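Mind looking over this structure? Questions follow.
For this depiction, one protein chain was excluded, whereas all remaining protein chains were kept in their positions.
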Amino acid sequence: MAIHSINSINPGLLSPSLSKKQITPSDATENFSQILSKTIDEVNRAQIQSDRMTEKLVRGENVDLHQVMIASQKASITLQTTMEVRNKVVEAYQEIMRMPM
Amino acid sequence: MKLFSNTFTNLERGLDYASINQKVISQNIANVDTPNYKAKEVEFKTVLDHSINQLEAKRTDSRHFTFQSSDTHPEVKTKTDYQYNHNGNGVDLDKEMSEMAENQIYFNALSDRINGKFNSLKSVIRGGK
Partner (left out) sequence: MSIFTSMNTTSSALTAQRLRMDVISSNMANVDSTRATVNENGEWEPYRRKSVVMEPKEAGFSTFLNTAINRRGNHSIGQGVKVSKIQEDENTPFKMVYDPEHPDANADGYVQLPNVDPLREMVDLISATRSYEANVTVFNANKSMLMKSLEIGK
């Protein structure tokens, strides 16, 4: 009966559920920047939509007044939300920078 | 992350319905003395199932044509349960007036609701200040 030496286990043979994927800081930054750019895109789209509806209203084209008002409200609220989030993020950053080393 | 819940979409569709209904009722009442005119109505369900004017052509160049879905309303139908008087006119003035009052109240209610929701969102964003 031969005694085999212990081989190290190949991590790839382990089932995927057992191997934890480590999230590196660069990954986290990438995810966050993706979310940020998506949100800014959304804000931009809302503003453009509201502008388009307002232009249609001015030209007297096929649009309802309540649609214009609702679109403008949505754009304004989206913008306000993003501004508040930005303020909070900047505040958090400043808080961290103020921490004594 | 959806900032505006489904309620907003439904409220918008309800407002669209009220707006079209108002136009149709105006047309009916305007033609209350026209011979051989049959009253029109708006199908509630069709409007609520899909919103209007949402068909936009995907263009690869800005010089391409868009779809013009301007004046067609698939949910506007001719009423089928009318009685008509001696000159063939099928508009019941009292019914149209009461429908218009109903529509007004419906529109006001939805408008107030959507206003309330916008205001609560705004106060949340402002942080209660």
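A and B are the chain letters, set down in written order, and residue numbers restart from 1 in every chain.
Here, a residue touches a chain if its C-beta (ideal position, glycine included) is under 8 Å from a C-beta of that chain, and two chains touch if they have at least 3 such contacts.
This one's a predicted model, so the numbers in the text were calculated from it and none came from an experiment.
Residues touching the missing chain, restricted to subunit A, are 57, 60-66, 69-70, 72-73, 76 (touch as defined at the top). Seen across the whole complex, the unshown chain contacts subunit B at 15, 18-20, 22-27, 29-35, 37, 40, 67-74, 76-78, 93, 97, 100-101, 104, 107-108, 111, 114-115, 118.
Just so we're on the same page, only the chains that are shown with their structure count from here on.
Here the CA centre of subunit A is 35 Å from the CA centre of subunit B.
Looking at the complex, you find that subunit B touches subunit A at residues 3-4, 8, 12, 15-16, 19, 53, 70-71, 111, 114, 118, 121-122, 125-127.
Within the complex formed with subunit B, the residues of subunit A that make contact are 61-62, 64, 66-67, 70, 73-74, 77-78, 80-81, 84.
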